[in-house]
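Here's the structure, in structure tokens; my notes come after.
Excluded from the complex is one protein chain; the other protein chains are retained at their positions.
For chain A:
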Amino acid sequence: MIFYLTLILSCQLAGEVIVKAVGLPLPGPVLGMVILFCGLMLRGLPAGLSRVGDALLGNLSLLFVPAGVGVMLHAGLLGREWLPLAVALVLSTLITVAVTGLVMARLSRGGADD
């Protein structure tokens, strides 16, 4: 277990170092995810890594709480700009659902239930 946790942290560290060194406009952990993904494609998924990953992701939503609480620092911004943010959020989400669904339905026609 410690081995696979070390592996995950090493991917993150490598991601952070490369992002800083090359000046990529990308979060370090996302590059870490890409590195781990490439490793999985090459070597397959060991059962131990699967368990560590599931333990981390099983309670993923808990991990947003500390950051979410930070919204108390932006009460002023939310008070001023709640309307544009609310409209953008709702309309944009509906547009995204429609665009993605329509493109996929067109491109994969002849599949599951058409």
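Following the convention adopted for this analysis, contacts are C-beta pairs under 8 Å (C-beta built on N, C-alpha and C of every residue); 3 or more make two chains touch, one makes a residue touch a chain; residues count from 1.
Everything below uses one rule, namely that contacts and distances are computed from a predicted model.
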| item | value |
| --- | --- |
| Missing subunit (named according to UniProt) among the choices "Sarcosine oxidase subunit delta", "LrgB family protein", "histidine kinase" or "Peptide/nickel transport system ATP-binding protein" | "LrgB family protein" |
| Options A:Met1, A:Val17 or A:Val99, residue touching the unrepresented chain | A:Val99 |
| Residue among A:Ile2, A:Ala21 or A:Leu62 touching the omitted chain | A:Leu62 |
| Hidden partner chain, residues of chain A it touches | 5, 8-9, 11-12, 15, 25-30, 32-37, 40-41, 45, 49-50, 52-54, 56-57, 60-74, 77-78, 80-81, 83-85, 87-105, 107-108, 111-114 |
